[in-house]
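Comments concern the structure below.
Missing here: one protein chain of the complex. Every other protein chain is in place.
Up next is chain A:
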Amino acid sequence: MQRSFIAKNPSVLIFLACLALFTLIVTVLSEGLGLGMISTSFIKTLGKTLCLCLIAVAMDLIWGFTGILSLGHFAFFGLGGYMIGMWLMYERTRLIVVESLSQAEIPPTSSEVVDAIGNQIFGVVGASEFPLIWAFADSLFLQLLLVVLVPGLLALVFGWLAFRSRVTGVYLSILTQAMTLALALYLFQNDSGLRGNNGLSGLQNLPGVEASQDVVSLWFLWASALALGLGYLLAAWVVSGKFGSVIRGIRDNEARVRFLGYSVETYKLMIFTLTACIAAIAGALYYPQAGIINPAEIAPIASIYLAVWVAIGGRGRLYGAVIGAAFVSLLSTWFTGGQAPDIPLGFYTIKWVDWWLVLLGLSFVAVTLFAPKGMGGLVDLWTQARAPNRHGADLGPDDSALREQEASK
């Protein structure tokens, strides 16, 4: 028990090494800096995938470890994206507006500039005034703070209300889903202040940055990899100690934890808020790579996908969530991108763009029924094949049989 954190959790080191290697290889092969074997659009896909892996880690914390099946974490992901998107859009529009107004004979006043920006941004929804929620949009620092604060606060208030009244299980899932749906529907309105169903666009262009997308995409890949690495480390640390024991206890028998003297509601609230913040950071890195965010991203289906990734990857082990998210979302890109070859059956041709969801649904059902440990369970097969864990028991019935300590040498 006195060994260091890494020695107790060798999977963390392995994971970080794999992540670093992956980032290095992709960088070397990229168009921006290296050999040009990976296109910039695919770099963006990989960078986005890393962000999805990060939110999957958050989902594993809340679902795999604490047992709360939240179907609302993509709301926090989307909110994080909106928060950073507001600054990106404001600042870029400002630069354009300032440049065009500088052609005028009289230099524009600052209020004229703001009005022009408002016209540019809100013209599509027939408005020109900045709503109150854009008050800090001109400050990168404040918007970065809001990336964490807004989803964190929403999670705190929602979680407090839900956990305090002891809503659990499937009812809580429904409640989180309702929250996501309500938020999406609200954002779809034109007067929500976030451009309704148009969403925020042009987010891939960093204001004031001259570098080409080939390079910018690499920056985001690195940032996403760094965030995933740090997020993974944080999650692994949180679940490694007694806190991890308590939340796994809550998952397995909430009442017992309560009678041990732990305030279950507080623990749930803390882990819910923490995962919401992680999800928000993942979203803030994802949407500048996607270039556009609109309310459809927050729709409940996205959060259900998240649960599917984690289930297929394997719950209760952080690397399982990462594997699941990366594998399923990349596969989904492949199938829905029209790259998968059609299968002609003579009377009918299976087009994967249409049939991919059916395949995904079937594999979800199959995993739940036949391999509840998910893809992460394969790791167990491998480690157990090497050294069966006999928990200190002798290896055989004989007195002369090797004991576990001797056998492992």
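In the analysis below, contacts are C-beta pairs under 8 Å (C-beta built on N, C-alpha and C of every residue); 3 or more make two chains touch, one makes a residue touch a chain; residues count from 1.
Everything that follows uses one rule, which is that contacts and distances are computed from a predicted model.
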item	value
Chain not displayed: protein name in its UniProt record ("Cytochrome c oxidase subunit 1", "2-oxoisovalerate dehydrogenase subunit beta", "Alpha-D-ribose 1-methylphosphonate 5-phosphate C-P lyase" or "L-cystine import ATP-binding protein TcyN")	"L-cystine import ATP-binding protein TcyN"
Residue among A:Gly241, A:Gly338 or A:Gly361 touching the omitted chain	A:Gly241
Omitted-chain contact residue, chosen from A:Gly47, A:Gly193, A:Gly231 or A:Gly249	A:Gly249
Residue among A:Trp63, A:Tyr267, A:Tyr286 or A:Tyr319 touching the omitted chain	A:Tyr267
Residues from chain A at the interface with the omitted partner, ascending	1-2, 238, 241-243, 245-246, 248-249, 252-253, 255-256, 258-264, 266-267, 270, 391-392
